[in-house]
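With one protein chain removed, the remaining protein chains of the complex are shown where they sit.
The block that comes next holds chain A.
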Amino acid sequence: RAALRCRYLLCEIVSEDPRCRQCIDERAVGAAAKDAVARTHGDYGLACCSISFTVKYLNAYTGIVLLRCRKDFYRLLWSALPFVTYLENRNQRYSCFFNTLHVGGTIRTCQKFLVQYNRKQLLLLLHNCTSEGKQLLHSYILKGALLHMDFVLCCMMHVFHFS
């Protein structure tokens, strides 16, 4: 008996508009992905990808999204993601694009990849930080506020925008 196999697509939502972040929620992201699949692969594609389709994880600050779909149809979803051009929430539209980082068979493999990816991002951001930003970051560390990897990344991006 074959178990129900799924594929998890780890994506990053990239946008020039900083207000796009407030638009990122499960409903908007799911709707944008499904709409792209409907346009690219028609009724058949939409129906195939909608089986066990969910947004499993979402981080509005870093723009990381984990989408799940059936193993047989993950290519339909994967090929449709570049056709997402905007996210819509409460009649507000913000243009953005989806950058697929990793495709995994389980949530755990995607999580492992995300930790490695976040580490690399931290190094890059630290490299681009000005001295003022680094001071701010040091103050955060001293306060003991930086414990969780995601939170570290959020703070880094916050600091980066200020510097």
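We adopt the following convention: contacts are C-beta pairs under 8 Å (C-beta built on N, C-alpha and C of every residue); 3 or more make two chains touch, one makes a residue touch a chain; residues count from 1.
Keep this in mind: contacts and distances are computed from a predicted model.
Undergrad: Would you kindly match the missing chain to its UniProt protein name, picking from "Ribonuclease P/MRP subunit p14", "ResB-like domain-containing protein", "Brix domain-containing protein" or "Exostosin glycosyltransferase 1"?
TA: "Ribonuclease P/MRP subunit p14"
Undergrad: Among A:Arg5, A:Arg39, A:Arg93 or A:Lys112, which one touches the chain that has been omitted from the display?
TA: If we include the chain that is not displayed, A:Arg39 is the one touching it.
Undergrad: Considering the entire assembly, which residues of chain A contact the chain that has been omitted?
TA: 37-45, 79
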